[in-house]
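With one protein chain removed, the remaining protein chains of the complex are shown where they sit.
Per-chain residue numbering starts at 1, and chain names A, B, C, D, E, F, G, H and I are given in the order in which the chains are listed.
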Amino acid sequence: MKFLVRLTTTFPAGLSDDERARLLAAESARGRELVAAGTIEHLWRLPGRLANVGVWSVRDADELHAAIASLPLWRFMDVRVEALASHPLTEGAAEPLASQPAAGGAVDSR
Amino acid sequence: MKFLVRLTTTFPAGLSDDERARLLAAESARGRELVAAGTIEHLWRLPGRLANVGVWSVRDADELHAAIASLPLWRFMDVRVEALASHPLTEGAAEPLASQPAAGGAVDSR
Amino acid sequence: MKFLVRLTTTFPAGLSDDERARLLAAESARGRELVAAGTIEHLWRLPGRLANVGVWSVRDADELHAAIASLPLWRFMDVRVEALASHPLTEGAAEPLASQPAAGGAVDSR
Amino acid sequence: MKFLVRLTTTFPAGLSDDERARLLAAESARGRELVAAGTIEHLWRLPGRLANVGVWSVRDADELHAAIASLPLWRFMDVRVEALASHPLTEGAAEPLASQPAAGGAVDSR
Amino acid sequence: MKFLVRLTTTFPAGLSDDERARLLAAESARGRELVAAGTIEHLWRLPGRLANVGVWSVRDADELHAAIASLPLWRFMDVRVEALASHPLTEGAAEPLASQPAAGGAVDSR
Amino acid sequence: MKFLVRLTTTFPAGLSDDERARLLAAESARGRELVAAGTIEHLWRLPGRLANVGVWSVRDADELHAAIASLPLWRFMDVRVEALASHPLTEGAAEPLASQPAAGGAVDSR
Amino acid sequence: MKFLVRLTTTFPAGLSDDERARLLAAESARGRELVAAGTIEHLWRLPGRLANVGVWSVRDADELHAAIASLPLWRFMDVRVEALASHPLTEGAAEPLASQPAAGGAVDSR
Amino acid sequence: MKFLVRLTTTFPAGLSDDERARLLAAESARGRELVAAGTIEHLWRLPGRLANVGVWSVRDADELHAAIASLPLWRFMDVRVEALASHPLTEGAAEPLASQPAAGGAVDSR
Amino acid sequence: MKFLVRLTTTFPAGLSDDERARLLAAESARGRELVAAGTIEHLWRLPGRLANVGVWSVRDADELHAAIASLPLWRFMDVRVEALASHPLTEGAAEPLASQPAAGGAVDSR
Partner (left out) sequence: MKFLVRLTTTFPAGLSDDERARLLAAESARGRELVAAGTIEHLWRLPGRLANVGVWSVRDADELHAAIASLPLWRFMDVRVEALASHPLTEGAAEPLASQPAAGGAVDSR
């Protein structure tokens, strides 16, 4: 299952710079693990904001919750989750999208 | 430049089934062209809704407008667009994400 | 996977009473099939509105989309979908909830 | 009467880890009691968020208020409540849904 | 059980004046019945709008749904429903509010 | 003039239990006065929330402001106010609603 | 009593130019009457929109409803109403605002 | 130019009563100056809230910003501003509204 | 005075292609006039949508209303208007922004 996950971080006012640096280092390490494990498949920054949007690939909603809750900054995050279904134009795409015959799908037949 | 594009289609009440079928076939053909051209990089259905969300890769906002406006169903679509920046954990990823050293980034340092 | 699904129907102004009756009968038959198949696990009316909320149990978001899109009234529905994770207080409950030891979970440790 | 109840917890910034642990243990114990009493009939986590959604079965809105207000974390919760009516497809279901004849109801006749 | 019910009517553009008059007369008759039956306990107009807000007294959400759905104008209404609990300052008030001792309640202890 | 008034209280994080108890007692006393004076005509709790909704009867908006601002918890309240007009089905009701002839009004003729 | 009233008109698509002109003339005549009667005390256009905002002076919400509902374009209007209280800086101002001693009020002590 | 200005004040939790009194006195003095100068033309309280709405008359948006930013409570205010155009029914009204011929305007021709 | 103006066009379903083409040509001609007159100072498309955002320079809100209402497509437009004040970093800029000394302003001192 894939999910579109939107994470927005708001640091509390009183957080010291040291604690902030420690949290960011821990977050970076945990993020690398989730990318390496294939849990985070795609990740983009939302420009100008302390926020990202990504595609997470997990077995189900339980595994998704565990993965997000494992982030060191989770308690400072607003989290939005949307389940994603495959689209006829691109589903089953192990090879690059453009090289496969996109059966009967259509951008609009969502 | 990459954009997160959310397309929701609402057919007008009076559209005949024939016109609907004709539009869907045209939309499907145009969608395949945009996937083949690499303009639509990723595409997912939002389950239960006549809607999709995708990542479109274009030169700039002008090319994005031209691509979206070329969809035969465009006049029936509600369109939401968000510019995406690359994320330190995954940027520059020509090879699979997990195999590259993710420099100093962090999920939270968005 | 379980999903909380909220369906709100708005009939177009010009629909004849005959067509409405025909659609409702077809919807009723399809609804019984989805309940019988275990796809719709729980279903409640939202009082005063042409709307329901239910818990749908499916393999993944693709199957959810196919099930919802199979409803004869789908094209008149506004659909909201939320993925559900199991909760520590009730997960794995094949027998009635109250009879099992709810391990370490808590209502608040969501 | 059944209610769909959505609980979202936000801990205040200054709460110590000890106080948080003490509150979570108390919340867990109270949650088990409400499940055992049949007040909380169903409960799911909203993945990625400190939030749950459940179906609460009570005599009326007064009993619902008393039950929710008895949660040790109540003062940190945002609470949303919706009254639920029974649905023709599933009402009166003491036995499993699929085994009963669903009279004249329909998914759309909400 | 009491519910705060907010009804907003929007007539479709093409409705003839005759049909409108017929519907309003039927609505008026049905409204009188619901007031006479004690189902509608209080009713106020929202000034300037084709809308009212009222307190409906029913056995449960099923009876509330049946009562609202019995309105001849129901299919043109947007309906908002909120369950009401009794308040310590006024609960059990068979006699006028001001004459009873309001035990330990408070406006703020809601 | 009658107003529908919705009051939601949010206590600041640092308030001591003593101060909270003192405020609640003062609020309770003031609430009883407003009920006794006929200013608060009806009052209901919104179940699960630190909130109430009521019908306040005052000379005009100035008196309404003075009454609400006299609540000891006012500075912690979010306040929503809606002016209410009388409804043809129930206006002029000094005696119980059901016993009076509801002239030409209609639920929908709001 | 004074009310801040916001009126936004949306003409239905199929209205003929003749009917539109007839309605506008009738609306203009009725508007002049309401200004002459002192019901509409102030009136401004919201630039770029088919909308105005005004201060209406009436006995109570019933008279406000009657006045707004008397507009020939009422059935095409979205109407927002807010009750206004007098402000300490300007209340009792029969003479020009600047010439009177504004007692103990303050812009912020609203 | 006239602007509809809506000011809502939220005092920070920790403000001492002395500082609050000092700020309110300063605000009151500054408000009197703005009324005397003709900058604030009309001002009403929104009943039950620490908020007002007014009509401010200034040369342009720069002068409006300077006037609002000169309020001692500005840093605690949420500010909403809407530009106002004159309305055909009342424009050019140096004398009382009711005594002038309102040319061709209409309430609806906004 | 400058205003940020956001225009979104929605064509009615039944508009013929001929009428649409006629309207677009008229709109184009009127747009060129407003640009030539200096009324529209800047104009950008919102990509993917039938919408633009621009900076309009006018004497006051009355002239702004007249300019927007002169657009042949006005009756199909949703219009949002925000008054703009000059910013210390760029005000008084007759010559290119970068060549002038930006006095004491700051991006944040808005």
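Following the convention adopted for this analysis, contacts are C-beta pairs under 8 Å (C-beta built on N, C-alpha and C of every residue); 3 or more make two chains touch, one makes a residue touch a chain.
Values in this document were obtained by computation on a predicted structure and should not be read as measured data.
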{"item": "Omitted chain's touching partners, listed by label", "value": "A, B, H, I"}
{"item": "Interface residues of subunit B (partner: the chain not displayed)", "value": "1-3, 60-62, 64-65, 81, 83-86"}
{"item": "In subunit H, positions touching the absent partner", "value": "3, 5, 12-14, 61-62, 64-65, 68-69, 75, 79, 81"}
{"item": "Touching residues (missing chain, whole complex) on subunit I", "value": "2, 4, 7, 9, 23-25, 27-32, 34-38, 40-47, 49-55, 71-73, 77, 82-87, 89-90, 97-98, 102, 104-110"}
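The rule is simple: only the chains that are shown with their structure count from here on.
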{"item": "Third chains touching both subunit H and subunit D", "value": "F"}
{"item": "Lowest number of touching-chain links that must be crossed from subunit C to subunit H", "value": "3"}
{"item": "Subunit F and subunit D - chains in contact with each", "value": "E"}
{"item": "Most distant chain from subunit A, judged by the mean position of its C-alpha atoms", "value": "G"}
{"item": "Winner on C-beta contact pairs when B-I is weighed against A-B", "value": "A-B"}
{"item": "Where subunit B and subunit D are represented by their mean Cα positions, the distance between them in whole Å", "value": "37"}
{"item": "Cα-centroid distance, subunit A relative to subunit H, in whole angstrom", "value": "46"}
{"item": "Set of subunit I residues in contact with two or more other chains", "value": "3, 13, 61-62, 64-65, 81"}
{"item": "Contact graph of the chains (line, ring, star, complete, other)", "value": "other"}
{"item": "Contact pairs between chains, per stated definition", "value": "A-B, A-C, A-D, B-C, B-I, C-D, C-E, D-E, D-F, E-F, E-G, F-G, F-H, G-H, G-I, H-I"}
